[in-house]
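Heads up, one of the protein chains got dropped from this complex, but the rest are sitting where they should.
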Amino acid sequence: MTFQTVILQGHIIDSLILAKVLDTIVMLGGTFTLSEVTVGTKREDLSHATIRIEAPTPELLQEILKTIQPHGAVVETEQDCTVVPAPVDGILPGDFYASSHLSTQIRWEENWIEVPQPEMDLSIVVKTTPFSVHMVPMGAVKKGDLVVTGRKGIRVFPLERPKERDVFGFMEAQVSSERPHRPIIADVAKRMKTIQQQRKEGKGSGKVLLAGGPAIIHSGGREALAWIIEAGYIHVLFCGNALAAHDMEAGLYGTSLGYNLGMGRSVPHGHEHHLRTINRVRALGSIRQAIESGVIKEGIMAACIRQGVQMVLAGTIRDDGPLPDVITDSIQAQATMRAAIPGVELALLVASTLHAVATGNLLPASVPTVCVDINPAVPTKLSDRGSFQAVGLVMDSSSFLSELARELGWEG
Amino acid sequence: MTFQTVILQGHIIDSLILAKVLDTIVMLGGTFTLSEVTVGTKREDLSHATIRIEAPTPELLQEILKTIQPHGAVVETEQDCTVVPAPVDGILPGDFYASSHLSTQIRWEENWIEVPQPEMDLSIVVKTTPFSVHMVPMGAVKKGDLVVTGRKGIRVFPLERPKERDVFGFMEAQVSSERPHRPIIADVAKRMKTIQQQRKEGKGSGKVLLAGGPAIIHSGGREALAWIIEAGYIHVLFCGNALAAHDMEAGLYGTSLGYNLGMGRSVPHGHEHHLRTINRVRALGSIRQAIESGVIKEGIMAACIRQGVQMVLAGTIRDDGPLPDVITDSIQAQATMRAAIPGVELALLVASTLHAVATGNLLPASVPTVCVDINPAVPTKLSDRGSFQAVGLVMDSSSFLSELARELGWEG
Amino acid sequence: MTFQTVILQGHIIDSLILAKVLDTIVMLGGTFTLSEVTVGTKREDLSHATIRIEAPTPELLQEILKTIQPHGAVVETEQDCTVVPAPVDGILPGDFYASSHLSTQIRWEENWIEVPQPEMDLSIVVKTTPFSVHMVPMGAVKKGDLVVTGRKGIRVFPLERPKERDVFGFMEAQVSSERPHRPIIADVAKRMKTIQQQRKEGKGSGKVLLAGGPAIIHSGGREALAWIIEAGYIHVLFCGNALAAHDMEAGLYGTSLGYNLGMGRSVPHGHEHHLRTINRVRALGSIRQAIESGVIKEGIMAACIRQGVQMVLAGTIRDDGPLPDVITDSIQAQATMRAAIPGVELALLVASTLHAVATGNLLPASVPTVCVDINPAVPTKLSDRGSFQAVGLVMDSSSFLSELARELGWEG
Partner (left out) sequence: MTFQTVILQGHIIDSLILAKVLDTIVMLGGTFTLSEVTVGTKREDLSHATIRIEAPTPELLQEILKTIQPHGAVVETEQDCTVVPAPVDGILPGDFYASSHLSTQIRWEENWIEVPQPEMDLSIVVKTTPFSVHMVPMGAVKKGDLVVTGRKGIRVFPLERPKERDVFGFMEAQVSSERPHRPIIADVAKRMKTIQQQRKEGKGSGKVLLAGGPAIIHSGGREALAWIIEAGYIHVLFCGNALAAHDMEAGLYGTSLGYNLGMGRSVPHGHEHHLRTINRVRALGSIRQAIESGVIKEGIMAACIRQGVQMVLAGTIRDDGPLPDVITDSIQAQATMRAAIPGVELALLVASTLHAVATGNLLPASVPTVCVDINPAVPTKLSDRGSFQAVGLVMDSSSFLSELARELGWEG
């Protein structure tokens, strides 16, 4: 019988982490003694538990330790993390540590050091002179970069429940179309107002990110979203060629994918409209030119340009054209999106599986995130891919945006 | 080679019936000559085509004639329909004619006679002294009733496109969540206003039917629907125990299925609320009593009672309680629903597969019908079961009802 | 500051109940001391925790106690439960205790007594001479029945994880279409084989229940399901008029809802087939007659009759006919279903929202349950309504049944 004492700390009660760790130990065939439990008596207090784990063999003990590590269990006899140089540009050492999007620290020369801007599925690279640590995508690692390996000297912290007693503070599974949307939307609106207020008062520079798909335009949500942007509530927009093209198609022709938004039916030759729109914007040189020249007068793109919203348009193999602003290289587009993440304090993922998952991949778990889709499988998919923090809202994007805009003061 | 000449008439162009009939003939191995085609030159004109069908064998010719009959193709050498007495109560003669919900005529003593209130999947029963003809459900047929059999002397007419150039006049496949909802909802609202206006002016007594499920309450659509009813826009309500129970639960406890509608989360012991609600209404004796005694002050049930809306509550095996107003026998409930259909000029089927299909079964094809569900499979299912006239709208019921209420003047 | 000491016992670790209770106390504004925690060191051991709860006011303390009671927290100073006579037939006393489908005990004359056959949303009725206790639906309570009220002297036990290390032992959220179905289906098949083996050896009389909808027939699952039943793996069938009618329609005409199952397309006048089928079975008097007379030779109904499967056919307002075996009164149908539940050791809820929810309502939480539907919202709906134990499987019913049959030895 071998044993090891580990320490769990953080929000281990309200995140159910303590319970999951104890369960895991027993499930895998170990036993445990809870030698010390200090539970925070207020919600914001940290809790602390010392657990002595026993197992019949050293192998099983290692298996248990490996399994509970991602929950934040730290072996008491602390050791520094290990690093190995990357053998080639873009290739990680075999035993690289794959990051989580939870708050993460590495132990370096006996100090625990926070890794900034956590993101899932990256490597952790240490620079020594001067010391710095970063999460780095596989493809961006350079030969010789010191990459953290194994699991020693790394700790992650369970997600802290936000202080606000709003929808993000309850983290109930929301992937049900049979839930009232209004309270969730009201909470989202409240956070958007707070962020805007803080920016106006110079007390903060938090950003609201919207990642969206063309169904926003097709289903009739253009007007509401344009209002929200014009009113200054959105600071970063992630989308593709289609959302931008159909937004401007609606501006030029009143249609989206050839479907007249006002009359509610297809118009003859309507499928050409987005092509003519793209061709025209290409001729003008950029979306900014299309707006500033007055060719496109209103809509989402116009609002973004006027409000200085940071836009990242990522290309896909579905694209016609594409518009001149589209970043057609997916890795470059991803890097541009990644660079826009710091400072995001609220993320709205609306009606696009691709953009929802791609953005979910980039967000720290601590960013309150809402995923809106008419298909309940989309929020599930996001959660399957690790973005468990996202609150799922099953409704059509147009209704969501209209309701959100109204909560923010729209009278449309 | 044998041949037969048939006549097609009605809206055979805009319903694409002529094309389908010609295609069917060729598909089955026959050939045809279009000996005469008189096409209406205005939309409201009837068209007329005489088609000579040739087939290599008499059997194939019969097969072709049988196949094209439901499209309204009438053999030129007209004959009266045949009738056979029902052998036993509730049992039809083996060769009974199964009705369609399209406009139907039978030929009786050389006259074509309209069968009133067409409904799919019924039998046609003739009474001779005095002469009358009705569609009758299998279970309601009495021994000796004269039941129409075979296909001779029966003609059905393709669905006429409504004169209004609104969503019901285009009949495009609408089962896409990527369509703008607003124009459809605007057209629905316009029809509701027209019906109400005509009733007020004594020029009509058309009714608007809403068949709905409890997701209306769960998803937060109660307030909007109650407003629509209070404003006099609904005249018949089909629902089950759950919609009524959760509506009154919301009135008494602010919850639906134990989920607080205002706060957006489950409350402790909330799952008991609908049971306590049902128990209380049972003690009071009826929904009417619950409203009139002041126990329930607002909501959908209260609005229905106050506005004199005809309510049919049909029981199912999911029911708790049930409420005293629920008709627990499904055949009796169906008969009560059927009796409420005449006069319906607009049907809204909202967030209930069961009620949508059951109501679709009862409606003539000529009644403009909208099926609203967040699941695109529900409108498809309705169409698979014959209610092809229903326009599908893929969105959550709460957003639909809010938008509809706003179009009608709500300021919520 | 007031306090109360409560005891939690049962599978409080692996069910995460301890964590949830502690979290709830802190959330509501109380504090706690874990004065004693005895955690089972093997999976089958019970755990035990003594928690001292403190709250600033007696009202808050009561609120906390009320909130944690459904998790199984029992106040240490134990008291008997209270009972109040039902005032009228079918009406419960105002403060009636609404049951859960978890294992439940009441304290009566200082003894804890198990309430047999737990089911959600019922009342608990005590008979005194001789003593017995039962869960009773609201509508079946008689005037004077002693109904348990309040929350004192009642305890419920967290769901115990099954000993089998199969899919039911992990209880991960399975409502994802992106999960491999095969291991789940293999586990289901294994349980079916075990139950059959035990029945054959006279060691058990466990039953497998299948509740299903007509999509089983429409989507082509008839042959596989009939094989499973013929092989003796199903003992109880819950369905409606449609499943039975379309099964026999397929037997007589090769179609389901008029769609030829072999050719994969609609056949002319096919929509009449189910009506002719129903009419014919009505004329014969019963499904049993239809099978025994040789009119229907194979299929699901034939297999059920031949294998002595208990069938409950519940009527709905969608029904044509209906078949003579259909119980048209929903409360009577529900009672017949309830009577068939004792002994069920595995429940398969396939392609019917109505039957899935209705059956989920009747099942104890301890019965392993799988809910199969192509729409991920159906398992979610089931879970929203309390049947959290159900494993959701998002796939079409025909593929599920074929795969299951193959696991059981089918070679189709």
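Labels A, B and C are assigned to the chains in the order they are written; within every chain, residues are numbered from 1.
The rule we apply is simple: a residue touches a chain if its C-beta (ideal position, glycine included) is under 8 Å from a C-beta of that chain, and two chains touch if they have at least 3 such contacts.
Everything quoted here is computed from the prediction, not taken from an experiment.
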For the unseen chain, which displayed partners does it touch in the full complex? A, B, C
Which of C:L261, C:I300, C:I341 or C:L408 contacts the chain that the document leaves out: C:L261
Filtering C:D187, C:D247, C:E272 or C:E407 for touch with the omitted chain leaves C:D187
Touching the absent chain in the whole complex: find that residue among B:E160, B:E230, B:E298 or B:D384. B:D384
In the full complex, which of A:N111, A:S205 or A:N279 touches the chain missing from this view? A:N279
I need the residue numbers on chain A that touch the omitted chain, in ascending order. 63, 66-67, 70, 87-88, 90-92, 94, 96, 98, 120-121, 137-139, 257, 268-269, 271-272, 275-276, 278-280, 282-283, 314-322, 328-334, 337, 353-355, 357-358, 361, 374-375, 377, 384-386
Mind pulling the chain B residues that touch the left-out chain? 13-14, 16, 18-20, 22-23, 26-27, 31-32, 34, 37, 39-43, 173, 175-178, 376-377, 380-381, 384, 394
Just the residue numbers, please: which parts of chain C touch the chain that's not shown? 167, 170, 172, 177-184, 186-187, 215, 218-220, 256-257, 259, 261-266, 374-375, 394-396, 398-399, 402-403
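The rule is short, and it goes like this: only the chains that are shown with their structure count from here on.
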Pair of chains joined by the greatest number of C-beta pairs in contact: B-C
Quick one: most central chain, C-alpha centroids? C
Over half of the interface residue numbers used by both chain A and chain B, so same, or under half, so different? same
Suppose each chain is reduced to the average of its Cα coordinates; what separation in Å results between chain B and chain C? 33
Any idea how many Å lie between the Cα centroids of chain A and chain C? 37
Identify all positions of chain C at which a residue touches two or more other chains, and write them in rising order. 377, 384
